[in-house]
Structure formats: C-alpha cells, structure tokens
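Right, one structure below, let's go through it.
Removed: one protein chain of the complex. Kept in place: all other protein chains.
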Amino acid sequence: MHSKPALRIGLIGTGFMGKSHVFGITVAERVFDLPYRLELACIADVSESLARRAAETFDFSGWTDDWRTMIDDPEIDLVDITAPNAFHKEMALAAIAAGKHVYCEKPLAPSAEDAAEMAAAAQAGGVKTQVGFNYLCNPMFTCAREMITAGELGEIRCYRGVHAEDYMSDPESPWTWRHDPAGGGALSDLGSHALATAEFLAGPVVQVLGDSFTVIRERPDGQGGTRKVEVDDVTRASLRFENGATGSVEANWIATGRKMQHEFEVYGSKGALAFSQERFSELRFYSMNDPTGRQGFRTIVAGPEHAPYGRFCVAPGHQLGFNDLKAIEVQGFVEAIAGSRPEPFGFAAGQRIQLLVDRIHDSARDHGWVDVA
Amino acid sequence: MHSKPALRIGLIGTGFMGKSHVFGITVAERVFDLPYRLELACIADVSESLARRAAETFDFSGWTDDWRTMIDDPEIDLVDITAPNAFHKEMALAAIAAGKHVYCEKPLAPSAEDAAEMAAAAQAGGVKTQVGFNYLCNPMFTCAREMITAGELGEIRCYRGVHAEDYMSDPESPWTWRHDPAGGGALSDLGSHALATAEFLAGPVVQVLGDSFTVIRERPDGQGGTRKVEVDDVTRASLRFENGATGSVEANWIATGRKMQHEFEVYGSKGALAFSQERFSELRFYSMNDPTGRQGFRTIVAGPEHAPYGRFCVAPGHQLGFNDLKAIEVQGFVEAIAGSRPEPFGFAAGQRIQLLVDRIHDSARDHGWVDVA
Amino acid sequence: MHSKPALRIGLIGTGFMGKSHVFGITVAERVFDLPYRLELACIADVSESLARRAAETFDFSGWTDDWRTMIDDPEIDLVDITAPNAFHKEMALAAIAAGKHVYCEKPLAPSAEDAAEMAAAAQAGGVKTQVGFNYLCNPMFTCAREMITAGELGEIRCYRGVHAEDYMSDPESPWTWRHDPAGGGALSDLGSHALATAEFLAGPVVQVLGDSFTVIRERPDGQGGTRKVEVDDVTRASLRFENGATGSVEANWIATGRKMQHEFEVYGSKGALAFSQERFSELRFYSMNDPTGRQGFRTIVAGPEHAPYGRFCVAPGHQLGFNDLKAIEVQGFVEAIAGSRPEPFGFAAGQRIQLLVDRIHDSARDHGWVDVA
Partner (left out) sequence: MHSKPALRIGLIGTGFMGKSHVFGITVAERVFDLPYRLELACIADVSESLARRAAETFDFSGWTDDWRTMIDDPEIDLVDITAPNAFHKEMALAAIAAGKHVYCEKPLAPSAEDAAEMAAAAQAGGVKTQVGFNYLCNPMFTCAREMITAGELGEIRCYRGVHAEDYMSDPESPWTWRHDPAGGGALSDLGSHALATAEFLAGPVVQVLGDSFTVIRERPDGQGGTRKVEVDDVTRASLRFENGATGSVEANWIATGRKMQHEFEVYGSKGALAFSQERFSELRFYSMNDPTGRQGFRTIVAGPEHAPYGRFCVAPGHQLGFNDLKAIEVQGFVEAIAGSRPEPFGFAAGQRIQLLVDRIHDSARDHGWVDVA
C-alpha cells in the first residue's frame, strides 16, 4: 500500500529530547503528507537495556548500545542525535562520513570552530542536516517573519529578546555537564534560542556587547563535596543588526518562577510585535494603520490561516503543543532531504548561532563590542 | 518484539474528527505505556476513494465504503465513530450488537431517549464505551477537580460556564446538518461541552432554567434559496447543583471573534478557580489561605506535577496541544477496556449530558424551571 | 477673580460614598472648565461630631446634624445624597420640594414605584437630577458606545454582563441594611450597575427571565444571635433587547477573589467588544475588517483621543482612577444643570434601572419571562 520511499531513522539517545523526537516524528508522519515514509529503524543508547526498552516503547525495529555500528548500517538513512552536547561532533562527523543525513539537537557543538568543522563536513559530504531549533517552527513565528518581510511593521528599529527559565535556580541542584565551560551555561543552553529567534526575525547580527554573570558559584558534585561553576547563570547582550536596528537578548536559567519565558518584542516604524512562548499560540501585533482611537496590541490566535496549523486542526484557536512544533521541525527536514525546499535550519545555521554565542562570551570577557564576522 | 495484545480499531469517518482521532491514537500509542498495541485496522467512509486515500495517509491496514461490514468483521475490536451525529445511534447499536467496544464522538445522540437506549445496549452487551469529551482530559481539569474534592476552595457556591465560538456567525454560512432540530444547535454542539465541564467540576445538576434564541433565522440552502433555521444560536441556562450551588452555562456559536471560549469560574467559600480553553495550559486559582495583602488569582501552568503532562514532556510550561488532549482521551478508554480503570466518559455519561441538553430545551420552550431526574 | 457663578453643594453622608463625592467634586473643579464654581457649602450627618470633622477634613464651609435644615437653606443649590438607601426617597423629595438640584447615590430607591415618584417629582419640580452610576463615565465606555452606534460592530446580537465582587463572601460578615429585602441584595447593589451598562451599550431591555439565589441564609445580627437573610447573593437574568439582541447579566456579591468584576462582552455581526472594570483603562475590540490572519482582540488603551481622558493627562496610557470617574460624573451633572447638555443619568434613568431590578425579581419569584414596560 505504501508507494512512498522509506526514510530509515537511527536515533541516538533515549532521554527527554529522544522522546520528543520520537513524538515529533510520529506526529509528522500522520499530520503531513511527507515525501517519505518515516521508519523508526533503530535506537541507540550506551545502556543496552535502556535502548531495548525504548525500542519496545516507541516501536523501533531495532536497538543497539553501539551508536557507531548503527551509523555505519546501510539500512539507516538519517542519524538523529539527541545525546549530550559533548558527543554531537563526533557522532555527526561519523554520520556524515557514512553519507547519512544528520538531525542534531542543539547546541550543535561547544564552540563555533567545532560547529564550523561539522558544517563544512556536511557541505562537503552532500548530506542534509538539521539542528533542533523548534521554536522557529511555530506558525506564529512564520507569521511574524512574513509580517516583517511584507513591511507591516515598517522599518525594523528595535528588538528585545529573552529566554528565561528557572531549572537552575536551586543551588542544591548538582553540577552536571550543562555546567561544563566547554559548551554549557545559560547563554549556550537558552540564549542560543533567543539568538536564533532574533536573527530569524530581524536578520543578521553584526556586533555584540556581552555581559555574563554567575550567581551560584558552586554546586554539589554528587559525591558529598562541591564543584566550582564556571559557566554563566545570566548573560545579556546588546546587539547591532545588519539592517541598522538595535537590540538585546537575555539568557537566564535562574529566573525563579519562569518555565518558558522565551519572549520577543520587535518595534518598527509602523508597528510592533510581541510574543511569549508561555502562550505560544498567540502573537500580539500593533499597527499604526489602525484608526486613531482604535489602535492597540491585538492578539492574533493561531488558526488554519497560519500554515501549517491547519494540518493539525481545521478549527482556529485549538492550540498546538510542544511536540507539534517538533513535528513541524521534522516535516521541514524531511522535505529538505527530498529536495523540495532548502534546509530550514542546517548545520551552517547552527554554526552561526554558535558563533554568536562565542562572540558574546568573548565580549563579556573582554568588556567591549565584538564584531560578528 | 510486541508482547502486548493488539486492539484493532475500525474508524468510521475521514473528516475533522476522524483525523483528530487518528492523531490522538497515534500520539497515545507513543506517549503512554498502554495495555494494548493500537492497530489502525480499517477506515470506513461512504466514499470509497476518500476511505482509500485516508487509509494511505494515516496508515490503516484496510478501508471500506461499507461500515456495516467493518463492524461485523471479527478482526475489529473497537469501533470508533466520527460520522455525522444522525448516524451515531445506528452505528453504535450495530457495533454493540457485534460485541465491539465503541468510541463515539459527541453528541452521543439527538435525544436523551436515544442516548439512553444506546447506553442500555452497551451495558447489556458488556462492552466498553466512550464519548469524546476531550476538554475533560486536560491535566488542568484534573487538577481543578482534585482541588475542589480536596476542599481547597471550601464549599462550592457558584459556577459560571461558557462555551462560545463564532463559526456560525456569518449569515451566509449555509444550512447544514448542524442546523437540524434533531440534534443540532449551539446547546447541543457547544453547550454539551459546557455542561460536561460543569458536572465534572461541581457535580450533578438537579434543576435547569433555559433560554434559547435564534439570531440568524434562515440560511442559504445551497441551492439558491434559503432554509429556515429552527435551532438555537445562543442558549443559556441557570443551574442548581445537588451540592446546593447555583450556576449558569451559556452556549453560543455566533460570538464573533471567539475561537475557543470554553471558560469556567468556580467560587467556593475559601477560594476560586478560573479557566479559559483559549489558554488551556493555565489554571487560575485564588486562595483565601494566602496572607492578607498577598492574595490574588495565581496562574498555575501545566507541568509534570499535573499528570499525565509529564508523559508528553518532562519540563513544565511547554504546553500540550489539542491533539494531545485527544491522546489522553484515548489512553483513558484503552485502560478502561483493559479493566484497569472505570470508563472515563462512557455512554451513560453521554446520555447524562444529552438529558441535560433536552431538559434545558424543555425549559426554554415551557418557560420555567425543569427538574433533571 | 472668579467670574463663574457658584454652585453651592450640600452633601448628606460622610461615609465611603460621601468621601468619593468630595474627591470627585474636587477633581472635577480642577480638571474641567466647568460652568460653575463648585462650593462645598455644607455637610450633614446624623452625628454632629462626624459632620464637623468631615467639614474640617474636606473643607466644607459648614456642617449640620439636621439634613432638613440644610435642604431648606437658600444658600444651597444642589443636594448630594450619599446616605443609606432607605433615606434616599425622603431626602430627595424634600430637596426637590425645596427647588434644589439633586445628586443621589445609587440605587435611587428600594422599588420602581418609589423611584417613579421621585422621577416624577423632579420632572414636575423642574430641577436637575443625577444618580451615581459612575462606571458609565469611563471614557472607554463612551468609546464603546460610539463604536456600537457607528456600526463598527455591525448589528448587535448578543450581550453578556457580570458584576461580581466578594465583600459578602464571609458568612460571619453581619446582617446590615444591605440585607434588607426593601432595597438590598446583590441584584440591587451590583446588578444595577450591570443593567445600567447593558442598556448604555445595547439599548432598552424589553423582557427578562430572572433567577435569584441566597447562599448564606443567615448572618450574625450583631447581638450574639443570627438573622435570616431574605435577599439574593446571586442573581442572573436572561434579557431580550428592543433591537432584537439577546443577553444576560449576573450579579454576585459572594464571588470569592473578585474585587471588581464588572465585565461586558458585546457581539455583533462585524465585531465584538470585551471589557473588565478590573482593568478599566482597557477596551478589547475584535474587528472582522482586519485582514485574514491578522484578526484578534486588540487592547485599546485609554488616551487623549478618548475624551475626556485628555483633561486629566495629555499622555496616553497613564490611567485614570476610580475617583476620576466620579469627577467625570460630576462634570456631566454640572453641565446639565447649566443646561448645556441633557442629564447624563437623571432620576428617570435611575427609575428605569430600578424597574429592571424589580422585574427581574418578579420573574425570579414567578418563574417566567416578564415584560419590561
């Protein structure tokens, strides 16, 4: 019955993001008319028992505790990496070398240099890649960008972005790989989202002025002692955009009470947009075209007129969920693999975000503006 | 690899709700550890080509243009009905007669009498049933009910419920089966949700005082003429609850601008709750236990502490989508079939809602309070 | 220096509303260019010491413990009544008989008959009158009515109004005159506001279907015993408007957590309005004239383009306060006395509200629709 070719997926990692990818793939398969049939071919984890259990739970055809074997398996077309950041580079380069398309969770790599190497390899290898910046897949983000591009806000002048959560707010929360200076910290973990959104909406950043701060300077090491924290809890940066606009972003993972404060405000000469991921089906729009005495921020609610919302639900206002954004992300990548559209957010884009992260850290360390090449 | 028994599903209908059921089943299969493996065995539609295309799109093993054959097929365990309301009774009775579990979209039937017949047949047939009141599956609804049961609001005194949308707001929108007095109208279509929520939270209603109104009195008949509309555009009712509380509901499908105004407010002697489906991951809670000068409605955001949110996402505030609520609905039914919990919202519950709808219509017609037996 | 004639005010009552009137008069005098100079001539209270203290605090020229003397004093032009409801009629009739303009707090009288007698007397006496429905003085109400009148919402179809607070929520709160069936209760106290707003926006009500309920059936009598409560804690009513629209209001003074839930929603064929007194400087407007994909409720914020906001502040968004609404109320009355505009809300209007209150009580008692003559 299936006339579509199969795209056989090998997933590395069985944790939070591993699950989220499975959910996204599953929903994408049902909701969209994809160019491939997505096959959950194999799942890899360092623990064989975890891998086997995940395979059963999520209906993968196979499992392994050796990701290298899986990557080299000719029965795998796409390698999907949700392992800890430190392994991204090694895994991705191996997959590219094996000629596989690669889907990698963010951040792509601990440094812009590593990310550049990965992007170059993907380019040279002729494979398609994707980094998991799923907030950008929100139909209301697409709507926002279309509005900006169409000039509904006029000339873009100012941008304000935040990504704040509170999962590192507790000083008793132990030291983990997220606190490793090689790739960890609030800017890398959350600020990367804020930066991706900023460039998605307002275009390339050309200069940054950074400020990083560590509030909780040591954390339990899990062995009765403590370990020094050398990464940022809060980083903010002033930005200059290529289009002449000015802006800022803040990354904060100790913002008590905040679960998902991914926010942006864009101010143009004719209008403005405001958004919070806390209510991600809503986009607030102010237009100076509205009559005097009738102006105000209006709340646009996601509906079928904001593609691809209509694939999920024909009625407006019913709301998509987090895993639905992941499904849209999967759709974009699969269509890019089929060649019907450019990569939505390939390794080169991931490298770009990493570059911004590095430059902001450079600026924070050196106390001055830094150009982003 | 699959050690679980299969639950083979035959779905009737390929429209909006048919899709939504498929999405819900698919997500439930991945997200939950269900007692059965869910098999999309067959899909039925009066149009064979639609049925075949849906089977391909959604990965059903088979398709048919004859739902009766499917219902009688011993390879089908569960019949899932998303056909127009007018067919619910005939299909459900046939499925029950064939010993199948039945999942039926709301409203269960055009009248309480029909619904009672269906509920009795299910009871007699020993099959499990479910009516699709998916709003009740929201973790924040569960949370709200737990709070009420635990006495966090004190004695419940007042209830206010609304379900308003605007999809019938345009007078040029043509006459459809939703405008047929046998089962159609705003109260039946939307008010049934408001009533289900009211009883879910505040317990049984014992008396109703109804008021129905038709604003758009004729609609295009699709053949160049118009057809008289005999159903309600707006119905509201005062309610008395068994627990002594007073309340109201409003159903409205011409509320211009409203896409999903399913709202409730519950006032108790010690606190209050307020909710809107427009932001269904949020529950607002006022507690008189908070210190003086620090009281206020707080916005509780859905997170892993509100089961089963954590099955979808380990981090709070990421939001579930409409189809995720459907997945929770599927989970509940499948577990009831396995006998591990009571039916979450079986035909008897559906009959109850239909009874309330009928009594409110009776009251509106006769202009006085009506007891709900 | 003062070329304006004086309007000499005699105020009865030194409580909450007495103060509020003084504040309103004081602000109005400064903010507006009124046709009269407002003189705080005399203040009356049954307690001479309270009267004297209030005179000193609020800068009245005189005080008295005998309101009759004050009313008859030829040096008084306007009698302002903020005494308990039970005295309104006697005081107002005396003032009218003495040829004084009368400003009376709401409700005008305990029954429509009494109110009619007062309105007739005012009419016959040729004096100007005002009842204190200050919510109507909000610039955003004026804006809302202008929008409706101008057709920006199209044909008005549905109306939903609420006035809920929680000041009677505590069962230990003692029996007061507000619990006296002659004029007390939630509908009279709060519902009167909701009804005034309903007719202000959607025009005359022609039929009502009422439902009244008493939750707290006895209250402490202040002498160690309890006293039976015979007034409503919650009343709701379905409404039919002369223009063909359908609507509802709810009055509720036991709505735990609500401090000022005076809300309305108006749905028309082309747009909608939503408002809450909790944020009374904001009016939410949905317009179907907005482009597809850009529609949504917009929040219009009070500014100089919403007269008379600009008299208080030249910059938008700075917000008026409750006492500022009272000042606008004073302005309207003073201009009516000068003959430059009709009475904004005279005794006839107050009588009208009382009629609606009575008819809703009639309906609630007799369980059926009641015409409003």
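Labels A, B and C are assigned to the chains in the order they are written; within every chain, residues are numbered from 1.
To be clear about the criterion, a residue touches a chain if its C-beta (ideal position, glycine included) is under 8 Å from a C-beta of that chain, and two chains touch if they have at least 3 such contacts.
Just so it is clear, the model here is predicted, and its values are computed rather than measured.
Of the candidate positions B:Met17, B:Ile96, B:Ala122 or B:Cys143, contact with the unshown chain belongs to B:Cys143.
Annotation: of A:Tyr36, A:Trp175, A:Phe297 or A:Phe312, A:Phe297 touches the absent chain (contact as defined above).
Note on the undisplayed chain: of the listed residues A:Arg258, A:Arg279, A:Lys326 or A:His361, the one touching it is A:Arg258. Within chain B, the residues in touch with the undisplayed chain are 143, 147, 285, 290, 292-301, 303, 305-306.
The omitted chain makes contact with chain C at the following residues, 1-3, 16, 20, 22-23, 26-27, 29-31, 33, 55-59, 165, 167, 259-260, 278-280, 301, 303, 312-324.
Counting the whole complex, the residues of chain A in touch with the unshown chain are 153, 157-158, 160, 162, 169, 171, 209, 211, 213, 215, 233-234, 236, 238, 244, 246, 248, 250, 252, 254-258, 265, 267-272, 286, 288, 295-297, 367-369.
The definition used in the following text is that only the chains that are shown with their structure count from here on.
The mean-CA centres of chain B and chain C are about 41 angstrom from one another, to the nearest whole unit. Averaging C-alpha coordinates per chain places the centre of chain A 54 Å away from that of chain C.
With centres taken as mean Cα positions, chain B sits 35 Å from chain A. Multi-chain contact residues of chain A, defined as those touching 2 or more other chains: 301, 303.
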